[in-house]
Structure formats: C-alpha cells, structure tokens
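With one protein chain held back, the other chains of the complex are shown just where they sit.
Right after this comes chain A.
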Amino acid sequence: MTDSKYFTTTKKGEIFELKAELNSDKKEKKKEAVKKVIASMTVGKDVSALFPDVVNCMQTDNLELKKLVYLYLMNYAKSQPDMAIMAVNTFVKDCEDPNPLIRALAVRTMGCIRVDKITEYLCEPLRKCLKDEDPYVRKTAAVCVAKLHDINAQLVEDQGFLDTLKDLISDSNPMVVANAVAALSEIAESHPSSNLLDLNPQSINKLLTALNECTEWGQIFILDCLANYTPKDDREAQSICERVTPRLSHANSAVVLSAVKVLMKFMEMLSKDLDYYGTLLKKLAPPLVTLLSAEPELQYVALRNINLIVQKRPEVLKHEMKVFFVKYNDPIYVKLEKLDIMIRLASQANIAQVLAELKEYATEVDVDFVRKAVRAIGRCAIKVEQSAERCVSTLLDLIQTKVNYVVQEAIVVIKDIFRKYPNKYESVIATLCENLDSLDEPEARAAMIWIVGEYAERIDNADELLESFLEGFHDESTQVQLQLLTAIVKLFLKKPTETQELVQQVLSLATQDSDNPDLRDRGYIYWRLLSTDPVAAKEVVLAEKPLISEETDLIEPTLLDELICYIGTLASVYHKPPSAFVEGGRGVVHKSLPPRTASSESTESPETAPAGAPPGEQLDAVPTQGDLLGDLLNLDLGPPVSGPPLAASAVQMGAVDLLGGGLDSLIGATSFVAPPAAAVPANLGAPMGSGLSDLFDLTSGVGTLSGSYVAPKAVWLPAMKAKGLEISGTFTRQAGTISMDLQLTNKALQVMTDFAIQFNRNSFGLAPAAPLQVHAPLSPTQTVEISLPLSTAGSVMKTEPLNSLQVAVKNNIDVFYFSTLYPLHILFVEDGKMDRQMFLATWKDIPNENEAQFQIRDCPLNAEAVSSRLQSSNIFTVARRNVEGQDMLYQSLKLTNGIWVLAELRIQPGNPSFTLSLKCRAPEVSQHVYQAYETILKN
C-alpha cells in the first residue's frame, strides 16, 4: 500500500483514465486520482491537460485533497491562465475560512500562482491576511507580498503593501518579524535604490530582540539584514556584536556564518585596543573550526569563507593550523581548499609541521592533489623566508623519489624559489639537471629551460642541455618554445664564443619555421636586438627581474573588504563580487566595510588621526630633470626618418644570414654589418647648410682676434648614456655668428645614421639655424666634427640657471637628451660699445641696488692686455682712468637680446686680484657676465 501504485499505468492511456476518475462521484476515487496526477507531475510527466478536471476537485472540505489540488495549481496555473481564474473564487473564500491553517494555505498558494490576470483579485484577501489575528497567517502573508511583488511590483506599491510589510517588523511575533525582514530583503534586492529596509537604532533593536526567538532560518534573514546596517559609532557596533555572538553557538551552520559576517564587518569599527576586540577575535575561532567537522559540502563553503577571513584577519585562526590538515578520504574539493588555507596560515612558528604534512600529501594517490601539495611547498618557501632552505631540501627529497609528476611540479616551484631568493639555492641546479630527461610536461620543461638559461654561466654544459631540447623544437608546446628561445639568447649573451651556432639555429627555427606569431615576434625582436645593439640586448634580456612575493595569490585588499561583506554568500564561494556573476548585474550595490568611527567620548585611536604627508620641502626647488625632459619630449624631432620601416627590412632579411658576420664581429669587437635599411642615410640629398661654411671661416680665422674665446670641447653626453653615441662640444662666436661645435663619436658596434638635433626653449632664444648635417653614416669608432650654426631667434623661456640649454639629439637608435651650460660671452654682440656720455648717464640711471661686485683673482694681466683680450670677446672699454695708482676700466657690452651691461674693472698693479662692478637693468645676468670675464681673462 505505498504511493508507488500511483505510477502504474494502463495501456489504454493514462490521461484518459485519470480524467474519468477525477470526474467520479466517489470522493475516495477522486482523491486517489488526484494523487496519481501529482505523482506523475513529480516525475516530470506533463499532466496539464487535466487542469479543468483537477480544479473541479478544489471545492472540498477534505484538507488533504485541497492541498493536493493546490499543489497541482501551483505547477500548472502559469500554462493555463484562463482556467486559473476559475480557482480565484475558492481562494477568496478560503481566505475567510475559520481555520487559520486554511487561510494561511490559501494565501500561500495564491502567491504562487504567477498569473497576472488573477493577481488583482488577490489584493483584498492578502490585505486581510496581513492584518489577520493569527500570527501564522500573518507570517505567511508577509512572504506572499514578496511573491506578489515579484509578479507585479507596481501593484504591490500601489496597494500600500510595502508599508504594511514595514509595520510587520514591529510585530509581536518573532516569526512574523523574521518573515517580514526576509520579504523586505528580497524586494529590496530588486530595488537597490529604494529605502525599504530603513534601518535605525530602534528597528535594529527590534530585529535583535526577534533574533533570539525566531527560527534558525529567520535568524539567517535577520542577521543578513543586520549586516547591511552601518552602526553610527563603535559603541553601537559593540553592542550589536554582543547580541549577535550567541548565534555563533547555533547548530545551523548558515546561522553561524551569517553571524560571523556581521561580526567581521562590525569589528572593523572597533578599536584594536579595546578589550572587547580581543574577546571577539577569540570567540570567532571555535565556531569556524566546528564548521569543519560538518558534512563535506558545508565544509567546502566554510573553507572558502575561512580563506577570506584568514586573509582579512589572520590572527583569528593562527593557532588552528591542525584542523586544516587533510584527511585522506576528504573529497578532493575539500582537500584543495584546506591546502590553500594551510599555506595562508603558514608562519615561522608552524612551518615545520606544515612541511611535514605537505611532504606526506606528496605521496598520496590522487595525482591532482599531490601536485597541489608540491606547489604548496614552493609557496611556503616564498611566503616564509626562514623556511626556504627547509622547503628546498624537502623538494629535493621529493625529486629523489623520481615519481614523474612530483619531480615535474618540484622543478616548477623551484624556479619560483630561485626568483624569490636569487643566488642562494643555485647549488641544487645539478640535481635538477639530472632529471632533465624525465620531464614531459610543458610547464616543467619550460621551468627547467628557464633555469638553465638563467644560470647558464654556472652550468658547464648549458649549451648541450639546451641543444638537446632544440632537436624536437617544433613538437614542443609554445610555452616551451618561447622559453627555449629566451634561454638560448641568454646563454649566448653570457657565453658568446661557444654558442653562436645555437643561437642562430634557434632564431631561424623561431622566425622561419614557426607559424606561431608570438614565437616569431619574439624571435625577430631578439634578432634585431642582437644585430643592432648587443649592449641593449644584454640590458633587456638579462635585466634584473622583479622579485616575486606570496602577495601575488592574495586577494586585492579592496576586493577582499567587499567580499568580507558577502561572507556566506555565493560571492564568498567564488571570491568575486556579485556584480561579476549575478545574472544581469541587477540590483547590485557594492558593499564596503564601515569606517571606524569612535563615539564622541572615546579617545581617538591613533589610526584615525589624519596621516598627512610632511610638508614638501622641495616645492620651491628648480624643476627636476624629469620635468625638463618632459618638455623636450614634446619637441618635434626633425627631419622625419625616410626609408622603409626598420622592422620590415629585418623581415626581408630574415631569409638572409643576418647574423653571419655580425656574430663574429661581436666577438671580435668590430662592427656589426648594418641592415640595409638602416644604412640608408636619411638626409643624403639635403643641401649643405651654412654651418659648414662657417666652419671653414672658423678655420681660416683661427689665431686672429676676430673670434671670441672658445672653450675646449667638453663631453656633454657620455656614450654609456646614449647607447654608444658620445657627444662633446663647445660654443663659439665668430664674426657675429654663434655656433655649437660638436664632435660625435660612435662608440657602439653599429652604424649610426639619421641624426637630428633640437633645443628646448631657453633664456636667449638659442636655436639651431640649420639642420644637423652628418654627411655619411657614422660607423663604429668613427668621429665626426660638426659646427652647428645657432640663431637667437628661437622662442624664449627663462631657464634656471639662466644659461642652461637642453638639447635633444636623435639618431637611428634612439633620442637622447642632455643639458649643458653656454658661456654668456657668445651672446655679446659686436656693436656693444657705448659712447662715454651715454655710459655715464646709464650708469647713474641704473639704481645702485642693481650693482654687483665680484673679485677676479689670480689674473696676472695688466690693464692693456685685459682690455684687448676682453675686446676680442666683444666687451668694449669705454674709458680708462688711473685713480691712486689703480687702473679703472669702464666697459660696456650688449647681449643679443639688447640688454646692456656696464662694468667697472679696478686693477691694482702688482695685485693679481681685480674688482669687477657690474650694473645692469637685468641684474640676474650679472653673475653670468662675471663668469664670462673670468673665463675670458683666465684662458
């Protein structure tokens, strides 16, 4: 006599037979028929065709029959909306039934009938039920509001049901409160902006009271609702925490986790100095541990959440390492989570235990788990520095087991350990190399190849090892191919003599025989680098790598804080905020932890004090080099490069033996053969500039007084800063023309072409008057002398110091920047001689505060010689007087921008020290004029 009899069918056609039975006069037969219908429905058979017949059975006094019909209605009303109307009357009648069970059942079922047409008829019965005298009916009606809202939100709002629902939060019955909260939460979720759950200290108090008395499920709703509240200060937070903590002892794990969420969130507001903070921390651990003795499915969710909690507050579980030890018959999903948490909890104090465990796991049967365990050892080494040595030796032990997948994982993690602790454990490389042949997984092979390449200089037979991999190059996975390419290039840069062939082989394999674009690109880049600038290649390929840290597997702090607000939810299982995966992203509000706000009476904790940066002392300082360079970078460097793009030429050359001579020359320290495109001089056809003729003028004029003093060339741009280009130079003024005399030396191993120059804006508007003319490509070690004519017609910007000049020089390799100072006398113009009257008047006219006095020491010249020497640099003596045995020279000069400078030079015979007084309307030039005097007189 079991229900299985309802499944027996006759040949005649089930539906037909059921129809007949449903319309039977006998009550008993009817009920049996409805049961059969329900049974069919349960297993997914479509019995919707019987809708009218079943609805006909609805008007009955038999509670069970009524329930069964209701069950049927809920399932099929949607597909038969017109028929469903037939049921409305019965619902309305049932809502008036003296038996509260029937009233509740009616209101419950009504809400489940998701047919728009009939919802309107249900409003009145629902309104009555929300105010029913029986709490059982009220709590059922509260849920019904949420159901109705889901079907027709506008209707619910218009009918004022939301307000009624809010009133139910103050209901005397805790179950009604809990259901009202649940319904409001569900509605609020779909209306994130609405202020449905307007939580204030009063309503919070009501919720906390109901929390103690309602069912476990109600407690979850209330706790989740509490978690959305932000207490106004730490006192309120603490008092809520105090009332929530007893929930940690609940048997229902969902209650426990929701309570943990509230506590974790509100704890944020509590000062760590508070005694209560410590108490709370202690209380959190036991319930979390207890969750781990529950069923595996619960454990899994708990572990995912514990993973977040230990990242946020590691102190909670720091003594509980052992509960995360893996049992061999834990389901794999539990094992992996436990492993992850073990690593997060690993510290110097417990690392020995952890390592012993991990080593044990590495001998388990489940291959996936074993691999994760070996990786975990590596992560421990990276996390706990003191344990690194132990971890490495554990890994070596595991390698000795020769279990293939263990060895491979171990090698992968050892690679990371090498990166984390450079130059510490490389002694184990030999052991690793022994296992080279057994590696068959791409990741392990790639790791091993990386190790060989990185430490090529320590491995005697590195070339042989890498060569052995090269044989099956095309059968390797991309990961291995890329790593092999890099490793061999590294090897070549470290041991160029023995490995040319190898590097050529790998480059051609990568660029010519591979159809993988990444591989080809990397191949070409290396090739290009090696052929153009081996120094740069070394810098790039063998650059120091950033250290890795265990932080990489931590959740980013802001995300972590958000996830803490979602403890216990799906978001916490996936470690993603709900916006990342909830369908449609509907109603998702980013949650954040509350800021710590102390109540007014309590003393402010140090953390809350504003941590303003110390007032900047360098604010008034001169612009830094970086700023200036920034300006320069905006300059348009001309002339534009002509000729085909370089990369293209390299590709064309791919088939040719690009490295042929190049490699030899690298070894022989002679030049690389330049790729043809690079050899095309950019400005071959450009007309010769006037600079060159000036240069000839200069040479012809050497030794005459017509030129001002020329300082010897100084190195402005050292080769090491400009990829092999050295620039030295000086400034000259000859016959009214300012020139920059440059000497370019190619100290790189490649040809330089396409030179161009540009000045930054400067105080006197200096600018190149012609392009930089380098007539032939500059081959390595070659030097070229160029005189660049300058004009003062460029745009003016005051620099600091006044005479500084920033220059950008470009060639085929790069753009380089340097900064230099020009002597001011190159700006002294030829017509700088003032007549006496004018001089006197001007001298008086210029206020005395503009006068500056300088001492020129150790100058052996007499007044005559001084005067003539200065005159050649366009400083003209206007008058000369002898006062009390002292020679007074009155001099004038004019700058290119029209500024006059007047000078009084006092020379005492027999005293090598002169006194220079300068008067100028722009006093800031005085210092530089003085320096010009010094320079001219002393050289």
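As a working rule, a residue touches a chain if its C-beta (ideal position, glycine included) is under 8 Å from a C-beta of that chain, and two chains touch if they have at least 3 such contacts; residues count from 1.
Here is the rule we use: contacts and distances are computed from a predicted model.
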item	value
UniProt protein name of the chain not shown, from "Coatomer subunit zeta", "Rhodanese domain-containing protein", "L-cysteine desulfhydrase" or "AP-3 complex subunit mu-2"	"AP-3 complex subunit mu-2"
Contact partner of the left-out chain, one of A:P201, A:P286 or A:P557	A:P286
Sole contact to the chain not displayed, among A:G13, A:P201 or A:P246	A:P246
Hidden partner chain, touching residue among A:S24, A:N99, A:S170 or A:N882	A:N99
Sole residue of A:I85, A:C123 or A:I151 that reaches the chain not shown, by the stated touch rule	A:I151
Touch residues of chain A, complete complex, unshown partner	1-4, 6-7, 27-28, 31, 35, 38-39, 42-44, 62-65, 67-68, 71, 75, 78, 99-101, 108, 111-112, 114, 134-136, 140, 143-144, 146-147, 150-154, 173, 175, 179, 182, 186, 189-190, 213, 215-217, 220, 224, 246, 249-254, 256-258, 286-287, 289-290, 293, 295-298, 300-302, 319-320, 322-323, 325, 327-329, 331-333, 356-357, 360, 363-365, 401, 403, 406, 566, 568-571, 573-574, 578, 581-584, 586
